[in-house]
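Note that one protein chain of the assembly has been removed; the remaining protein chains are unaltered in position.
== chain A ==
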Amino acid sequence: MAVFDTPREAFGALRPACVRLTQAQTAENVALLRARLAAVGAAALQELQEYVLYPLRLALASPGPRRERLAQSAARGLAAVLGATRLRGPELLRELLAELCACLGTPPAPGPAPGPGPASEELKLAVVEALHALIHSADGDVILSLYRPPALHLLGFAVSLLLGLAERERARQVKISALKCLQALVLRCECCQHRQLREDEEQQCGDSFASFLPGVALALSRVITADIKQGHATTVAALRVFYQVVGLVMADEQLARIPENKEKPSGEQSEVSKLVVHRGPDWSKNTAEKLSLLLHKIVERSSVHSHWKVRLELVELVHHLVRNCRQSLVDSFTHLLKAVVGLVNDENSEVQSRCNEVLQHIAEQQLVAHNRALADVLSENLHSLATALPRLMNSQDDTGKFATLSLLLGYLKLLGPKVNIVLNSASHLHRLSKALMQVLELDVTDVKIVEDRRWGSGSGYEGSLQHGVQKGGCQKKYFRFFAEEKVFQLLQQVCRVLGYYGNLYLLVDHFLGLYSESAVYRKQAAMVLNELIAGAAGVGVDVLQEREVPLDRDDIKGAITSVLDEYTDQANWYLVTSIDAEEASHELSVNHSGLAALPGAACGSVLPPPDPRVTTRTMNSNIWQICIQLEGVGCFATVLGKEFRLLLLSALYPVLEKAGDKTLLISETAMGTLVDICEACSYDSVQCLINENSDYLVNGISLNLRHVAHRPHASQVLDTMLRHSDASLLPLVEDVIQDVLSTLDQSYNHQASTFLGVLHSLMAALVKWFGPSRSEEPQRRQAAERQSGTLGQVQAAITGQEVEQFFLDYVRQKQVAEGNLSDSGDEEADEVPPVAKLEPSNSDTEGETPLPSHAQLAKDVMGRCIHLLSDRSLRVRLKVLDVLELCVTVLHPHRNHLLPMAHRVWPALVTRLISDDPLAVLRAFKVLCTLAQKCGDFLRQRFSKDVLPKLTSSLLSQAPASARAGPVYSHTLAFKLQLAVLQGLGSLCEKLDMGESDLNKVADACLIYLSAKQPMKLQEAAQSVFLHLMHVDPDSTWLLLNEVCCPQLYEPPHASLQPVKLRGMGRPRNEFTDNVLLLLEKLQQQESRVLQAGTQEASPA
C-alpha cells in the first residue's frame, strides 16, 4: 500500500507537510502530516526519520498554553513514525523519552514522585502509546543506554509516570497501556522482534530496576489488590509486570553474580552511581522479606479473584518466580505454593490444567527433593494446615472445605517422597492423623441404618441371589462435617497419596494405634487404613512424580495381614448391631398377643431397647465400623489380586458371616466385598468362590459350632453358603451339616432357634436344588390317572357296550373265583403273578438302595423336627412347622422313607392341630395339606380319626360367630383359621381319598358356610370344598346340594316309577340358594364336559 518507496519520493511527499507544521503547529497540520505518513514505505521513512520527527517534536513541545489536541495528535504521529522505523540514536531516544514524559508531567525533580498532570485521557493514552512505540523502536544497544547510570533519572521519571498512570488513572485503556509500556521498559515485551539479551545486559537492566523495585512493587501490588471494578485485564497486566520486574531483579542467576562488596564508583559518574542499588546479600534478604509481605497480599487477593484469567496469571506468577527466584524468595514460597496448590482444583479447567503443569514442572525439577528449605516450607505449611483443619472443617462451607483439602492434598503431592520427613516427625504425624480423624468423623444418628433388616430367610432368598451380581461399591457414607462427595474423594486422595509416598509400616502402625486407642477414632482410622493400603499399592492414586523406591509386595502383604488380623479380631468384628429382636420377641410371643397374628409382625419386630446402654447411636456406629472393615477387606483383595487367595483362609469366613447378618447395610456391604474378592482372586462367581473355598468355611463353621453359645454366627455362615451356592456345594458341606445336627442334639434347649434358621435355609436350598422338577411329575401323573379313572367310570355308566362288557367280566371273575378256569383264563392267570412279584421286589430294592444324600439329610432334619415340634416356644414351633413342610417336599420322591417319617411325625403334628395356639394350628394345617399331597391315602385313617372331627366341630362351632361378624372379623386369627381350613379341606379330602362318611361330615360342616351371611371369602372357600367333593363323589354331592335347594322338578318317565322327592324341592329362597345353585350349575358343567370327553373318546373306537 506504500506509495512512496524511495526516500526521494517520500521526501517530496512529506516535505510540504513538515514545513507547514514547522511553521504553524496546529492539530490540522499534524493531521496532514500523519495522512502523508501513511502513504510512505517503512524503508523510506527510516531515511527520513529525524526529518519527520523534528516538526512533530516541535508540535509536542509547543510552548504556550497547552493545546491538548495538538499534543495528542503529535504524539500519535510520533507513535506512527516510531512504529514503522527503528531508532538508532541513544541521544534521540533520551530526548524523545524526556519530551514525551514532559507532556504528562513536570520534569524529574528531587522530591516526591511526580504525578501525572491534569491532562485529558486521550492525551495520556496517545503519549503512553507513543512511549511504547518509542521503546519498541529502539534497537538493543540503543535501549540499553537507558539503563546506564547517567540515564537513571530519566528512566525513573518514566517509570514513576507510568506507575502513576496505572495506579491512579480512571480509564481502563490508559491503565493497561501504561502497564504494557512498563513491561516493555523492563524489556519483557511480548512481541518477539527483539533480540535475546545477553547476560550482562540483563544484569544491567536488573541493576537499574533494583533502584525502582520498592516503588514499582508497592504501586503494582496496590493495583493488583485494588477494587475489582478496574477490570480483570488491568489486574492481569499488573500481575504480569509485577512478576517480570521481581523476577528480573531478584533472579537467582543475577544475584549469584553480584560481588560481595559494592565496587567503587569511578570518576565523574560517581554522583549518579550513588543512586544505583547494590544487590548484595543483605539487600536481597531485606527485599525478599518485604516482597514476601506483598506477595502474601497479592496471592491472597488474586487466588480468590472472580475472574479466571487473574487466577491463571497468578499461577504464571508462581511459576515464574519459582523458576527464577527459587533461592532469593524462598520465604515467600509458603504463599506461592499455597496459591498454586490451592488452585489445582479450580473451577476453571484452564487454570486447573496450567496449575497441574506448573506443579508437574516443580515436581519434575525435583525442586522440593533437592531443596531442603522448600521441603521445610512445605512441611511447615502442612503442619499449620493440619492444625487448622478441624477448625476450618467446622466453620467453612463445603466449597471452603474443598479448597482447604485441595491445599492439603497439593502439599502432600508436592512433597512427594519427601513426605517421610514430615511423617518421621511425631508431632507432624500426630497433627495430621488427628485432623484426618476429626474430619472423617461419620454421622451416626440415622436410625434407619439400624432399622433396615434383611427379612427372614424365606423371603430374602431370591433377592439375595440377584444381588450377588452387583458390583461391590462403597456404601455411601454420611459425614458429620461435610456432605459433598467430592470432599470425601479429596480425603481419599489425601490418604492414598500418603500411602503412596509414605513409609507404609510407620503409617499402618500409627493408624492401627489410633484404631485401638479409642472407639471414637476407630471408624475413621479403619477408613484411613483402607485408603493407605490402596494408595500404597498405587490403586487410584493421582501423583505428580513416581516414588523413589518401588513397592515391595511383601511389605504390603505384611501390612495387610496385620490390619486384617486387627479387623477380624473378635473384639472388633463382633459388635452389637441390633438388640437381638429374635430373643426379645421370644418372650413376647409366648405370652401370646392377638396382634402377632399379622404376618410379618411375627418375624421379629424391633422392640424398644431393653438395655439403655446400647443406644441406636452406638449400634449405628458399630454397623458402620463393620461396613468399613468389610470394605477394607474388599480393598485388600483388590490390592493383592490372586495373592489374596492365601488370606482367604482367615478372611473369607468372617466376611461370609457378615453376609448373613440381619442388618441390611452390613449384609449388602459384605456381599459387595465377596464380589470384590471374586474379582480380585479371579473366581467366576461368588458361588465359585464359596465352593472352591468351602473347606476353609467348613472348618470355621465346625470349629465355631463347638462354642455355639458364645459364637452363634457359625450358622449364619452356613446359611450364606447355602444361599449363594448350588447343589454342587452339598457334598462339600454335608460333613458340617452333620456337625450342626449333632450340635443341635446336644443343645435343644438353648440354641434351637438359631439352628432352625440354618435348617430352614438348608431345606429351602434342598427344595430349590432338588425339589420341584422331581416332585411335580408324579403329581401330574396321579392327577391324570384320576382324571382317566373318572372318565372310565362315566363311560361304563353310559354306553351299553360297556355295561355288557362289565357283566361279562363279572361273570368270568366269578367263575374264576369258583375254580372254573378256561384255557384262556389260564394264560391270563399266568400273566398276573410275575407282575405281582415284580412289584414288591421293586419296592424292596427301593427301600434298600441308599438314599441320595439330600434326601437323607431331609430325613435327618425331619427326625429333629419331631422333637422340636413340642418346643415350649411358639416361635420355635412355627419355625419347625415350616422346616417340616420343606422336609416333606424334599423327601417326597422317596415314599418308603417318607411314610415312616410321616408316621412318626403324626402324633406331634396332631397335637399342634388340635390343641395349640391358633397361629400354630394354621401353620400345622398347611403342613398337613402338603403331607397329604405327598403321602396320599397313607394318612386317610389317621386323619379321619384324629383330626377331622376336631376340624369339623371347630368349623361348625365357629360358623355362627363368623356369620354375625362385622368387617373387622376378617383380620382376626379365627377368620384366618376358618379360611385356611376351608381352603385346604377340599383338596385334602380329594388327596386322601376319604371315605363316604367322612365326606359327609365334611360336607355337613361346610354347608353352613355356603350361607350368604358368611363373609364372602369363607363362602368362596366353602364353594371350593364342594367343588373338590364333586370330583370325588359327584352323585352324593348332587344329592346333598339338592336336599338343600332344588331348582328343578324331576318327573318320573313312567307312572309306575315313584316320583322323585327331594327335600330341597319347592323350598323358598333362603341364604343358601345362591351358592347352591351356583354349585349345581358347575356340577352340571363338569358332568357334561366329562360326558362329551367320553363320547369323543369312544367314537373313534
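The definition used in the following text is that a residue touches a chain if its C-beta (ideal position, glycine included) is under 8 Å from a C-beta of that chain, and two chains touch if they have at least 3 such contacts; residues count from 1.
One rule holds in what follows: contacts and distances are computed from a predicted model.
**Q** Among "Glycosyl transferase family 28 C-terminal domain-containing protein", "UDP-arabinopyranose mutase", "Cytochrome c biogenesis protein CcsA" or "G protein subunit beta 1 like", go ahead and choose the protein name stored in UniProt for the chain not displayed.
**A** "G protein subunit beta 1 like"
**Q** Of the listed residues A:R8, A:R617, A:K642 or A:H707, which contacts the missing chain in the full complex?
**A** A:H707
**Q** Using the definition of touch stated at the top, determine which of A:V447, A:L649 or A:A727 touches the missing chain.
**A** In the full complex, the listed residue that touches the missing chain is A:L649.
**Q** Out of A:S384, A:T445 or A:N699, point to the residue that touches the absent chain in the complete complex.
**A** Once the missing chain is taken into account, the touching residue is A:N699.
**Q** Out of A:E289, A:E347, A:D735 or A:E996, point to the residue that touches the absent chain in the complete complex.
**A** Looking across A:E289, A:E347, A:D735 or A:E996, the contact with the absent chain belongs to A:D735.
**Q** Across the whole complex, list the residues on chain A that are touched by the chain not included here.
**A** Against the left-out chain, chain A lists 645-646, 649, 695-696, 698-699, 702-703, 706-707, 710, 735, 742.
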